[in-house]
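First comes the structure, then the notes that go with it.
Excluded from the complex is one protein chain; the other protein chains are retained at their positions.
Showing chain A:
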Amino acid sequence: MGEFAADRHVKYILSVEKRKDDFESVVMEHLRLNGAYWGLTTLDLLGKLDAVDADEVISWIMQCQHESGGFGGNIGHDPHILYTLSAVQVLALFDKLNVLDVNKVASYISSLQNEDGSFSGDMWGEVDTRFSYIAICCISILQRLDSINVERAVNYIVSCKNVDGGFGCTPGGESHAGQIFCCVGALAITGSLHHVDKDLLGWWLCERQVKSGGLNGRPEKLPDVCYSWWVLSSLTMIDRVDWIDGQKLVKFILECQDTENGGISDRPDDAVDIYHTYFGVAGLSLLEFPGVKAIDPAYALPVDVVNRIFFGR
């Protein structure tokens, strides 16, 4: 079994946080808030969240918020539901949800719900079940699930269920592990998993494991570390996680590490990035790898953070 280079990954994440001017960072400037979530959650899973200056991060995050209550991906960027969730998740990590005007954020989210129960990403109306998950997850962390129409939201998600048991981005959309995570997560948070055919979906999901031990996102595709999260968390939520070979997957994730410079890539020997580093570590967490804190498969936050929100002090 390969070695898990936790310290190197921590160093890598901290270095990315400081890097703002290389091409990679500039191209992804507009989604820096997502990057913050990926990096900081990974640090927390590895027990090193205190390595960053929480106040600095929080003050930057709050500068991304607009009048409407929604957050943009970076300062100056338009508000969107994607970055609003990341903002709320990062604040939850730091146990600083109290800096938010919860009503404002809740009303931004609820304003994005459509008649049919679906959610738009922003005022321009793109509809996708990713946004259903994001809305439900975000509003649930804020403990304001009552601000949206849960029944319609659930019905819309169910309308995106396919004959293979999976879910797509809109009704009729092909099943894809990322969308499946979003739909299963949303149904999990709203106590609606009885809408999922767990045996049918479980089989589709477990067949994502290919010979190398890695997981792909849909049939006939290449394995990718990020599916260690999308597929694994879905399997965990429906209690079918032992239908894949966990040890082989651990081996695959470890092979995707850059053990020298830190970070994890999509496939062995590819370039690393924060996104795959997070998903690799999150996958190891779900596989109960020693030294990694447990992560909640629906909220995608450490279990102790979720417990703190719902059973708090």
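Details
Quick note on the criterion: a contact is a pair of C-beta atoms (placed from the backbone, for glycine too) under 8 Å apart; a residue touches a chain by one contact, two chains touch by 3 or more; residues count from 1.
Just so we're on the same page, contacts and distances are computed from a predicted model.
With the options "Geranylgeranyl transferase type-2 subunit alpha", "BOS complex subunit TMEM147", "Ribosomal protein S5 domain 2-like protein" or "Autophagy protein 5" in hand, the undepicted chain maps to the protein name "Geranylgeranyl transferase type-2 subunit alpha" (source: UniProt). Touching the chain that is not shown, out of A:I61, A:A87, A:I157 or A:A188: A:A188 (per the contact rule at the top). Mapped onto chain A, the interface with the missing chain covers residues 21-23, 25-31, 72-73, 76-78, 80, 122, 124-126, 128, 140, 145, 150, 162-164, 168-170, 172-176, 188-191, 193-195, 200, 202-204, 206-207, 209, 213, 218-221, 224, 236-245, 248, 258, 265-267, 269-273, 275-276, 285-286, 288, 293-298, 303, 306, 310-311.
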